[in-house]
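Here the complex is missing a single protein chain, while all its other protein chains stay put.
Then we have chain A:
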């Protein structure tokens, strides 16, 4: 036998293709899978939230609500009781599930906001209450927050938050991320924003309730005008508070559209917030600025 060593031909045992192309293709595929998984998990959570018993939600919120409320004065309790009465007047129009309980809280703080959180707890801040021109506007605000509770938006936000914490723990590979204690710090989820579509749903149903309660939707435009003025005044800061709310002008427009379609009058008699409640709110304000 005659042995020879020919030149080794190139490109048989390996590929000359640019690895960046391969990397781009594989990485985008992997990212697409992750995004799809997050989306599917999110949708699953969204759908399954309605099976979480309301009582569990209440239990979860209780310690946090206690802490957040502090020790309200009798004056504050009186304002809260008024808010509660107004809410209780409206809830029969909303077909809430039997086990859902709405609890109104009044917070003496300059924050211009109203928040629906876990366990049917709704916080109305003095900053917003003192700016509302009528009970109609207040009713719209309460109806909006109650619809959030009815549609289980807080618990959906909570489960989304838990999902992201979990994903963060998995992706970062951090063993010190407290996955087991996901729900122990409920407070960090309590102010989780709702999505635009959730806000839209809340607005739409609140409009219906408002119409059924007052036979007009005046309160909606009154409320949104307050929010609009506020967002124009302090710019970025307030915008961030309302950033998941559809832009206020769009909400105003939506009020007109929805009212128009359903033939609901947008103007009507305005009901004043009772004078003694207004007085209490003003006293609260003076108290706080004195402190």
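Criterion: a contact is a pair of C-beta atoms (placed from the backbone, for glycine too) under 8 Å apart; a residue touches a chain by one contact, two chains touch by 3 or more; residues count from 1.
As a working rule, contacts and distances are computed from a predicted model.
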One chain of this complex is missing from the view, so tell me which of "Heterodisulfide reductase subunit A", "Ligase-associated DNA damage response endonuclease PdeM", "YbjQ family protein" or "N,N'-diacetylchitobiose transport system permease protein" is its UniProt name.
-> "YbjQ family protein"
Identify the residues of chain A touching the omitted chain, counting contacts across the whole complex.
-> 1, 3-5, 7-8, 10, 13-15, 17, 19-20, 22-23, 26-27, 29-30, 33, 168, 171-172, 174
